[in-house]
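Quick notes on the structure that follows.
A single protein chain has been omitted from the complex, and every remaining protein chain is retained in its original position.
Labels run A and B following the written order; every chain starts at residue 1.
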Amino acid sequence: MSSKPILEVEKLNVRYQTQDGEINAVADVSFKVFSNEVFGIAGESGCGKSTLIKAIMRLLPENAKMDAHSIKYKDQEIDCMSEDIFRKEVLWTQISLVPQSAMNSLNPVYKVGEQIVEAIQAHTSQGKKEARERVEELFDVVGLQSEFMNSFPHEFSGGMRQRAMIAMALALDPGLIVMDEPTTGLDVLVQERILRRIREIRKQIRSSIILITHDIAVIAEMSDRIAVMYGGRIMEQAKSLDLFESPCHPYTLGLKNAFPSIKDLDQELISIPGSPPSLIGLQTGCPFEARCPFSSDRCKKDIPEVVVKEKFHEVSCFRHTDATELREHAKKLSTWHY
Amino acid sequence: MPNMIEVSRYKTFLKNLRKHYQIIHSNPFGRIGFWVITIFLFVGIFAPWLAPHDPWEMQYDSAGNFASLQMPSWEFPIGTTHLGYDLLSQLILATRTTLIIGTVSGFISILIGANIGLISGYYGGKVDEFLMRFTDILYGMPFLPFVIVLIALFGRKLEFVILAIVLIIWRTSARVIRAQTIAIKQRQFIVAARARGCSDLRIIYLHILPNLLPLLLLYASFNIAWSIITEASASFLGFGDGETISWGGMLYELWISGKTRIAWWWFAAPSICIVLLVTSLVFVSRAYEEEANPRLRKR
Partner (left out) sequence: MALLELKNVSRHFEVKSGLIDRLIYGKPIRMIKAVQNVNLIVNEKEVLGIAGESGCGKSTTCMMISGLVKPSSGEIIYQGKRIDQFDSDEKRFYHSQVQMIFQDPYETLNPRFRVIDTVAEGPRALRLWPEDEIVSRVDDILNAVGLPPLKYAERYPHELSGGERQRVGIASALVMEPQMLIADEPLSMLDVSIRAGILVLLKKLALERNFSCIYVSHDLSILGHIADRLMIMYLGQAVEVGPTRDVIQNPKHPYTKALISAVPVPDPRSRRAVPNIIGDISRPIDPPPGCRFTPRCPYSDDTCSQTFLKLDMNQHDKHLTACHRQDALDS
């Protein structure tokens, strides 16, 4: 992981207009992704992680509005680029996406190889023969046998389709690949092989990866750095090891308690009481406040600023100074459920 | 001591009625339809008191002349027939007949259609095959000739008119309800109900049927509309109920009087009524269509 950021996002906001009001799906999100690293974004449903990435890639629906202080890719502002240039120069060629439920993203009436060839030809000046050779290469990289290029999606298993989507994302050698829930819905053994394959691919190509998932175990295994999102905001971000050894934010502490591990069968599982917040209308205070056992009056009124604790470790919590104490308290059931 | 859970079904029923009112009114067409139907209902219920004259009595105008084929005037707002009968009175009483035949036929047909659809969809297999073949055969039957034959065989009585209409109209709703039943049958909450030990009949009528309500109401309004048209057509051809008069019957009288070209008022009034009522019913069923369409579940 070198010290030059390949992607820099500063203060990104996304709002949706709906019948019930305005939803603040993403608020004040800032983060960096460095070259040749895996950056994980963890969070539960509704936390804004998918919306965030769709905003950066301009794949938001019509009723969404996005604004950001700046979005830089390789030091270039992509935020203010025109639609045309963005589509031609950035999307797929520089930043590509393996979308959620990618397994269902393949067109069922075309052969899989053809679909990737088409995608390549649409973005480059490569001829059909070159493109097909490239697809063969890619299939090899993702671990699919080349004869499957001529098969249809329904002849592929779930894991194979996922690999095909990863191949498509790699096609144009992008600097950044975003994977949105890449293994959700796949069986354990299939998931394991795909994750292992992704790790191997990393050694071959030098792209960075943003990995979005709600599965804490997957993100722990795969990521170099992790950001934890809740209620549209980033609660904490740090290097993986730091996040697991010395977490500071109460939500992170809660998640650790709630996630069962196969290695620690004696762990006392403690859930976080309450439910995710409604993001409709004006948001005051910290989004986690209602469920936080350590919240104070201030947490209801003001939104905590981002505090840098160490290099790469940032927290948004008023009580970050008491982190060591909070960690101790969070281990007890009585703290969360009284 | 149990908490004060209000298990009152009556309250829930009233709440549901209110919900239906809201559904119909949310749609601008639904609103128009609702009010038009209400007016017709009012007229139909209070017909004998509203009709100014006896519809079968020869009328004389203020000048003392035999009021034959008079155009609409203050005295006879919709004019008179060639025999001097007041058309307004006829219209008002015909409203009652038309409404009765329409609603009764509509409801009976939806009753039959819904039950056949539910049973066919839920049980599948041989039962389904048999019932659907039966429905298919009826599809092949052309309705007007069928109505005519039935009436011709059994006479111009109100019951037979209703019977004939019902036998034709229940078909469409059966198919659609069957399809919906099949879709709902596979959903997890029905599997859960079977796992709890509910009998088949209980599941069909208590668990599946309430989920079909919007669809049923849509088809109910539709069926009533079609019944009215069918009745009007049959009556116009002279196969309506012999004892009372309906809108179609009025047109029949006009036809056999031979005065169609001259007495535009005689033609206009019942026709406009038919169009208005049927359109209103369709509007109301449109309002239900929005409910009946499987919308994305609120998560």
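Everything below uses one rule, namely that a residue touches a chain if its C-beta (ideal position, glycine included) is under 8 Å from a C-beta of that chain, and two chains touch if they have at least 3 such contacts.
Note that the structure is predicted; figures quoted are calculated from it, not measured.
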Subject >> Interface partners of the hidden chain - shown chains only, full complex considered >> reply: A, B
**OP:** Please pick, from B:A192, B:I262 or B:V275, the residue that touches the omitted chain in the full complex.
**Re:** B:A192
**OP:** Could I get the residues of chain B that touch the absent chain, sorted low to high?
**Re:** 2-7, 12, 187-199, 202, 207, 210-211, 213, 297-299
**OP:** With the missing chain put back, which residues of chain A would touch it? List them for me.
**Re:** 44-45, 157, 159-160, 187-192, 195-196, 214-218, 220-221, 223, 240-241, 244, 254-263, 265, 267, 269-273, 275-276
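As a convention for this text, only the chains that are shown with their structure count from here on.
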**OP:** Would you mind pulling out the distance in Å between where the CA atoms of chain A average out and where those of chain B do?
**Re:** 56
